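With one protein chain withheld, the remaining protein chains of the complex are depicted in position.
Take a look at chain A:
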């Protein structure tokens, strides 16, 4: 029999959850709530006796100091005069983390295993004293604040409808699939047949792939081999497998495409045979061959580079855009927990050391006509909470990140998540980054169970929902389950039990087993052995499900018992689902019946390349011009406006929610300065506590430059990555990069994507920029991913629909070892009287600048990067840091020198006394140019006067100027052009810097 337990804080204690609801209802929706209490609800669908129920109520679920609880409605005891009761619970099949830990704890306390069909479901009940609100408003509180209709359901109960005896009643969101699993044989007689099948089943097969697939299954040799296994027509398992493997997500068809690029102004044409090979693979191979610190790139789940003599680090970056756009919390938590599996599945497995984030959303105060899936404010809240829970509960420091607003992201937001890990260079005398599957090894699936989650990603239709249909396409990451698995796998690795490991991400088993089977080569798996969340899944669903928190491991048969015992110790579910073979075939069965028999090499050969036409029009020809601006008399308000602007103001509220110090590795935090509130140039951690080699990391995203020319956007991003690494003490000769491209669709269609060819040209130019910058600056790409289709079709208030494409975006992530923490440095000046230097030349490059952004201008003169000058600068600065000559290092980027100087003053609580006439600048550069130009290759450095000569001796190959001093006061004083341009104090600047988001917690 089912029971419902309600738990709440004692009425005399304040309820932060209730208060947070009151605040958000007021701030976000203008709804006034006088009082709110939140009850936790556990619904037990178990065979517990009433004594047992009372035991778990008291011993687990009720804290006698703070809580009251009851199996009867608690409302009369916590808020008897409530006006509305809002109940919010998860839909069937959605991962219920609290419910499953409740069950686990109950089994332990009661000393008995819980039966397969026993379950506990968690939900919340909000009691509101809000006499003024209508039912519609109460409904919208649920729909817009408390729940997401994709994963949650709710009930709104007015006080006069309240049933005092039964309260909200009992709702059991159990999945019941009244379905007998089966395998379909799909007779395909023509290309058209297959195309129709593809549409029907959401396979998204590319038209050009269709004849290749048909040819394979029609091949007489293949037919006779299949006949031996009792197979004739392709099965649904096989077609699903092929479509997953051929998807753009898994196969990067766009980047592997052939591009015909044409400059529309000059008519010049150029063919790029394969964008990935030419701009990413070849440069990386060349750079890796010349650098012994590049350990493993271009094939595994993440790249591997050397940290110090005994340890390597592992890095990769991902995006989780589409799911986050629909269900921000679930999408973001699944994203960060998911990317953490990549280092775990790299080589023989890495320990997770740090996470990074990048969020691109529409303006937080957006009030335009078009209605995005979620308002940017709520979207951002959800994303932050998802990364918070995913990162914090994984026990991995969320060490660095960025947030960027642009109205074009209302079509689809971007959620970047990156992961860093470390592993000993050698494990048991073998290189840790090498792995392979061998015939005879067992195929073991570790971690969570498989449900209908994530089948066909987010494209799955939500039609035909019933009360007991799983919310198939939406996933909620479970960091707790994964953390246990992480600890287990590291111990198994160190015991030498793991010859091969990879993660289950996109495509699920079809991808992890499919790819690992290419090494042995061959595998056979019985899909009936895969542990399920609920019965009734078809074999093809088991094969492609993207249910989270799973790894696929090869285990030698003689290690089976040791591996399983260790798995039990860590309370991790591990199951042998098959074995690797050497016959080159992927054989899947469901019980004894063969349902897939495909050559493992089939997917690697014979498929045609995608083709794109790219049409470029240079910026001036597109009508971009440089605005004609005159210098104002003084620039105080411009500086303050910049500090207050959404893309440069404080993001402290986000970083504070992220544990950036767990593992004890923190060296340079996301914030620096006397008030610890000024964003640092890069994060630095000490990933191996016994070593003194740090690891620096930072991400760069310069979307605005792409509005002028994506080539320069990318070169500036890569160069800034190098400077950020150098500024915090990283070795500029050992900088690695990760490219994460997020691009609108480049598939031209005169109706739906009329500027597709231009977007394709932007992509080609971006890749050229990446190639040139990496080669010139010596930065190999350790990892990278692309996510296309950053587009959304939104409806306006008047019912119009409009397609909104996101701006071409690439987040560039840089990493570098810091060889000795004595080199680590921060941006705040340390002593009054120190000399202030600006290194690098300031040019008239305001195009795409933050200053123009304040005026909604784009401009034309985008910063162009001088690679040689930047390299010389970084080399000189690196020597200065090694010799302890630089007392602070500040990277000049968005917002130009003005933003750099302002951050230094706020961080130090010390002033700067500067004369910008002294600057090494382009001739006749205006005051605006001097203060706000975003020329790349510049750094602000302060130096002890006693070290002046020694420091300047290092600057032979660098443009530089001494422009003033650190002052005893706390003001930013800037002279120039014969007058005082800026006169601001630290407190005033901090006020502007915190004005926009300072009130958020």
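Methods note: a residue touches a chain if its C-beta (ideal position, glycine included) is under 8 Å from a C-beta of that chain, and two chains touch if they have at least 3 such contacts; residues count from 1.
In this text, contacts and distances are computed from a predicted model.
Its record in UniProt calls the unshown chain "Phosphoribosylformylglycinamidine synthase", which is the match among "FtsW/RodA/SpoVE family cell cycle protein", "Phosphoribosylformylglycinamidine synthase", "Tripartite-type tricarboxylate transporter, receptor component TctC" or "Proline iminopeptidase". From the options A:35, A:256, A:274 or A:666, the residue with contact to the unseen chain in the full assembly is A:666. For the chain missing from the display, the contacting residue among A:576, A:821 or A:918 is A:821, taking the whole complex into account. Only one residue from A:29, A:60 or A:184 touches the chain missing from this view: A:60.
Of the listed residues A:392, A:726 or A:870, the one in contact with the hidden chain in the full complex is A:392.
Residues 9, 13-14, 16-17, 19-20, 59-61, 63-66, 97-98, 101-102, 104-105, 108-109, 111, 122, 388, 392-395, 478-480, 483-484, 487, 565, 568-571, 655-669, 671-672, 674, 676, 686, 689-690, 692, 821-822, 824-826, 828, 830-831, 884, 887, 944, 1001 of chain A touch the missing chain (whole complex, contact as defined above).
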